[in-house]
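The chains shown are only part of the set, and none of them has been moved.
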Amino acid sequence: MSPSLLLLLALGLGLTAWLAARARAWSFRRADPGVRLAALPGYHGWYVALWVLVPALLVALVWNAVMPQLVLQSVLADPAAASLPPFGMLRDSMLAEARAAATGAAPGVFNPAARALIEPFRAAIGRFEAIGLAALLVAAFAGGAWAFLRLKPDFAARTRVERAVMVALVLASLVAILTTLGIFISLVFETVRFFGMVSPIDFLFGTHWAPDPMARAEAVDPSRYGALPLFWGTIYIGAIIAMIVAIPLGLMSAIYLTQYASPRWRKWLKPALEILAGVPTVVYGYFAALTVAPLVRDVARSLGVANASSESALAAGLVMGIMIIPFVSSMADDSIAAVPQSMRDGSLAMGATTNETIRRVLVPAALPGIVAGVMLAVSRAIGETMIVVMAAGAAANLSANPLESMTTVTFQIVAMLTGEGSFDHPATLSAFALGFVLFLVTLTLNFIALRVVKRFREAYE
Amino acid sequence: ACGGGGTSEGTRDSVRAVGSSTVYPFAKVVAENFVRSNSGFASPIIESTGTGGGIELFCQGVGANTPDIANASRRMKASEFEKCQKNGVKDITEIQVGLDGIAFASKKGGIDMNLTPEIVYKALAANPYGKPQTAKTWKDVDPSLPAKPILVYGPPSTSGTRDALKELILSKGCDADAGMKALKDSDKDKHEQVCTEVRDDGAYVDQGEQDNLIVQKIESNPDAMGVFGYSYLEENLDQLNGLTMNGVEPTYDNIASFKYPGARPLFIYVKNAHLDAIRGLREFVGEWAKSWAKDGPLAKIGLVAATPEVEAKSAEAAKSFTPLSPTGLK
Amino acid sequence: MNSTGTTRSPAFEARLKKRYAAERRFRLAGLGAILFSVAVLVFLLATMTFNGIGGFQRATLQVPVDFASVALNVPAGVSDTDAIVRALEGQGLADVVSFSAERALGKAAAGEINPQGWRIVAEKIAADPSLLQGRHVFELPVTESLAAALRGDGHRELQPLARSLEAKGQLATGFDSGFLARSDATDPQQVGIWGALKGSILTMIVTLALAFPIGVLAALYLEEYAPRNRWTDLIEVSINNLAAVPSIIFGLLGLALFLGLFPHMRSAPLIGGMTLALMTMPVIVIAGRNAIKAVPPSIRDGAMALGASPVQVVFHHVLPLALPGILTGTIIGMARALGETAPLLMIGMRAFVATPPGGFTDPATVLPVQIFLWSDEIDRGFVERTSAAIIVLLLFLLLMNGVAIYLRNKFEKKW
Amino acid sequence: MVTETNPSPEAKMRTRDVSVFYGAKQAVDSVSIDIHSEYVIAFIGPSGCGKSTFLRALNRMNDTIPGARVEGCIELDGEDIYRSKMDVVQLRARVGMVFQKPNPFPKSIYENIAYGPRIHGLAEGKSELDAIVEKSLRRAGLWDEVKDRLSDSGTALSGGQQQRLCIARAIAVQPEVILMDEPCSALDPIATARIEELIDELRGRYAIVIVTHSMQQAARVSQRTAFFHLGKMVEYGHTSDIFTNPREERTKDYITGRYG
């Protein structure tokens, strides 16, 4: 039986349980119209349904995990398995082929020696599937019956169902912690290895970045692993230039859409802007490299900057800024629209112009949302690589001149990880160290941001 | 079909190849032809991870979870071979599938000159012959060249093409100087640095692995020069102009005969342990052998066929799967 | 009150003029911002459409085949298309087609018919065996060289041939409906987007199914129930931080974690979807929390005072009111996930997969990766195909967001 | 500080030395009072003296204000409502509340009323629910004005209508205790009369507490009056006594303010 069929079965059982329990709750009420149920019949339904679903799904999960092993054991015990080659990939492949043929996933076997195993597989699978199905049904019915018998008019089904909801909520928030932990772990070991080859001092404070993944790994030249220009490039392109574009454009767009534009226009324009976030970055990359960068260069030349190049941080930052406009505009739009109408009325009635109302009342009240949008936008900009390499080149320059070519931490991570170097080379390992340091930096920034936002939040009502 | 749990058992019904982005387009064509001429086999899965990443995956061990073939635009390194051995990937067949040339090109009617490895080295090295780089224009490198600014778009340090550039051009240009040759014997690391480090002041622009972008950028800038695989030059011959190296033009024949200095071999590495277990693996390798000839389908898309001797050796390897011996690996 | 002015003093009037000017400037700035953003969008869309229109077309040659004169037959009792194609192949259909082409169009032109073109004929016959009775004209795809010549680039030699065939009406470009049905290939005349599109659809289903519920639940927990303490601060900071983690790092995590758990699923949409879900979830959480925060406390008070439990307050009142904001987060988060390449490279979704994935666990690639790969193809025929693929991606994005946008407009309320 | 002299044993709610703090700021100071079903209690006192705060403490609506903290003991039917095992949801279903600022849900008028009965399962089927909605609206004196527009948003009503909607919403769930924070402040005399009638009608079955600024109203609807000042309950007693013969100087000053 395929997992999806099992799932459907479990769901079907759950639905039945739900209906039955709900009917039972109604019957309490019908039996004694005066009785006030402690919870709505629907909650009784959910309570029993959960008691059916959770055990059934658990059994299905466990069985799915152990069944192949059990089937395998039983097939290997079969005399037909004696002719199998000893351990090794060939043996595995024969077993897998026979299994596939037995389940009907494959029309036949490729290796004729495996044919003898099809029947034993078919038999074992049939047997264990039956056992699994029985176990599932038993679990479902046991859970269901236990729960069903607990139903009483004064049974607090709601509290219990809500407790289950709360567990789900907590688990959902833990995903974030686990992911953070996972990232930390997947970065930290390789980072430590890297720091065994290049000292953290050289790495963090060096100003020359030119790792050579093809050079001999034993002869590391720590002076080529100075990551400072990368961090500077990241901040300059992603957090400064891109934000100079995205914040005003995004915020003003949001303001215009919520406060000035007619609702009809807003309905169309807001999703239209959101397309900008979904245009694949290759497109932005070509746009940046072939349209914007030459434009920037030509303008710079006409302004008298003789050596302006075609690859500039400015071009990359500008295009990146456009890409992330929707992060700012949509989030700001939502938060501004959510400020209660009475705040607006209050200000307008004082004789404030719309612009004063927006700047002094609405934007401060919507600030948490706007800040969150900007933070998301910065995050997105930091993570972007394609635009950087296509428009800003990949040279690590520590310079304040926006017309110079620059590169970012993220691009270097991608380049090192997807490049040709071998995985024990410090150049490839440096990607982990870069990721790790970036992770720590953003973590710190977020701690600070949390404090600051808490301070400045203006709660209405 | 649900692959049976996470046990050691497990297989794949399709061949899986990973590795070099240079070999990738050729491997794709081979895969396509393989499916056509062998109906009944699932279509192979070809992934472009870069040579290093590919060999890393390849050497993770034996089993359905690891690739069967690693495509490489350079030979496997001794250290990589060791790693393979350590992880139980004992027998590996090395097959050279052809050659690739790195070509220097510019826009038709744009900057044109006869390059030599020495000129390239002097123009692109971070510290030519150990001295600080001061050349701004080609004229600074060699008075006979035009006074145009040096602007070369090329592959990133993480790519095999760059590795080839270093090995085939820069090192040669560097070693033309006697002092450097001496340095090679006294201080190998220093020599390598001086000879292969590329300047990063904007004269050499690392363009990621976006070769088409390089083509477009030099098409729109007559003063710029691009470095990329020969196949890109061939496809864009109507717009671009290959620059001569030592007076030799980057053409198919010149690369095949190694007259043009920028030619390098391409390889595939086959995991022998998988030969019987993965359906179609032998046939897929056989398809390579059918395709790499001078008039075969791969040549049409820019693969340069190896010399007949090498080709014969490879064809033999693709049949007998003689394991690679580590002697001679660097 | 003796202050500098009242609301009717000349000073006030003068100030008012300035304020109005500021108002006008502000409004114009807003309009300008919108117009600029829209203009960039229109520019991008227009160039893509302009470049991409050609990508939806392909060149075909009209090849008349007279079956009456050859002995081809469909084996009796076989109805499987593949089997029929194989049978016809055995009977030499390929030669029949190329011979007919040579006779009708000349040797040079016949050589430029796509070598796999006879398959189309075979499939047509399989669909309608009665074709074998007479003479029929088939539209067969041409090689990329001839197609390029027809476009006016590529090698010069073929251009006269292309022009003469075009003049005779035998060579034409037409809408290539197969583009939406085929998968990746090496010949730009043969490629299709369906494989990648299907990969993207499967991946996005997984992403949405994981990121949306988890994101919404986490946002609700943090904003509505979590006690304010170090732990929740930690969760909050780690979520905000996850949004700032470069996507490739999620690829690393997917590689280590998901592929560690399910090693045989490299390149599978399931793994891709899970990886992207980790990346999308923080966006939904952050947007969701803001939307939830914006719901006025008086509404919660009102519900609570009626005896609604905290869970009911949230699911009956707060969530519907916060939904527009949550959907905004979902829209931009999913848009990002849909356009993402880097993390998918780490888990193998960059593969050349010539058949569309059959399910969540089959190897697949996705639209942005396909676009990325095509954009770096050597063959110039891919340029238009790349733009066409981008158009498909954007249409898919619009479709995907359509529902969310509809719901968002519907649920938007003022208070 | 006063406490009621002879607390009758069957008090519906009783509070003992209840103090409420907003952070460090004390808003209510040791208030002890018994609330019975037999009579309506009016809370009067100057603005900001803690009436609303104390009222919110009675059904734990203070829990929702960050930083708010309650000390002392509050009992409902002899059970401490601040004990940890208390089911706050049930508490609030039993102790209903009408807020000072009307806060209709941004849903239709019908849904505003139907919400409570629905979550408590008070109606079986649509027709029963319709009946509850109509009855509640009628009792709050709003039916005639809104009967043709039940599907309009509750927020598109006039101030007074919104307030009556909130009253209707509160009585639709049939709580045992009803706390009303200035329910008539936004109402005209006719609507006020309707609400006062309603209060009269409910008295005896429900315990009712009403905060009001109008002495007249307190005199008309309540049987007991508590006077608050600066967070303290200064005086408590029969309404007639308080108004005719206040013991405390401050009470006298306040009620003879002649205004209202």
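By written order: A, B, C and D. Residues from 1 in each chain.
Here is the rule we go by: contacts are C-beta pairs under 8 Å (C-beta built on N, C-alpha and C of every residue); 3 or more make two chains touch, one makes a residue touch a chain.
This structure is a prediction, so every number in the text was calculated from the model and none was measured.
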(message) Given that one copy of each protein chain type is placed in the view, how many copies of each are in the entire structure?
(response) A x1, B x1, C x1, D x2
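By our rule, only the chains that are shown with their structure count from here on.
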(message) With centres defined by CA atoms only, which chain is the most remote from chain A?
(response) D
(message) Using only alpha carbons, which chain's centroid is the nearest to the whole structure's centroid?
(response) A
(message) Quick check: which two chains are joined by the most contacting C-beta pairs?
(response) A-C
(message) Taking the mean of the C-alpha atoms as each chain's centre, how many Å separate chain B from chain D?
(response) 82
(request) Report, in whole Å, the distance between the mean C-alpha point of chain A and the mean C-alpha point of chain D. (result) 48
(request) Indicate the whole-number Å distance between the mean C-alpha point of chain C and the mean C-alpha point of chain D. (result) 57
(message) Two or more other chains touching the same residue: where does that happen in chain D?
(response) 119-120
(message) Using the touch definition from the top, which residues of chain B touch two or more other chains?
(response) 2, 6, 10, 49, 64, 210
(message) If I apply the definition of touch given earlier, which pairs of chains qualify?
(response) A-B, A-C, A-D, B-C, C-D
(message) Give the list of chain A residues in touch with chain B in this complex.
(response) 2-3, 64-65, 67-69, 72, 88-90, 92-93, 95-97, 99-100, 103, 105-106, 110, 210-217, 219, 221, 285-286, 289-290, 294, 309-311, 386, 389-390, 393-397, 404-405, 411, 415-425, 427-428
(request) Note which residues of chain C are touching chain A in the complex, please. (result) 7, 19-20, 22-23, 26-27, 29-34, 36-38, 40-41, 44-45, 48, 213-218, 220-222, 225-226, 233-253, 256-257, 278, 281-283, 285-287, 289-291, 293-298, 309-311, 324-325, 328-329, 331-332, 335-336, 338-339, 341-342, 345-346, 367-368, 371-372, 375, 386, 390, 393-394, 397-398, 401, 405, 409, 412, 414-415
(request) Name, in rising order, each residue of chain D that touches chain C in their complex. (result) 59, 61, 64, 66, 89-90, 92-94, 96-97, 99, 101, 103-106, 115-116, 119-120, 155, 166, 169-170, 173, 175
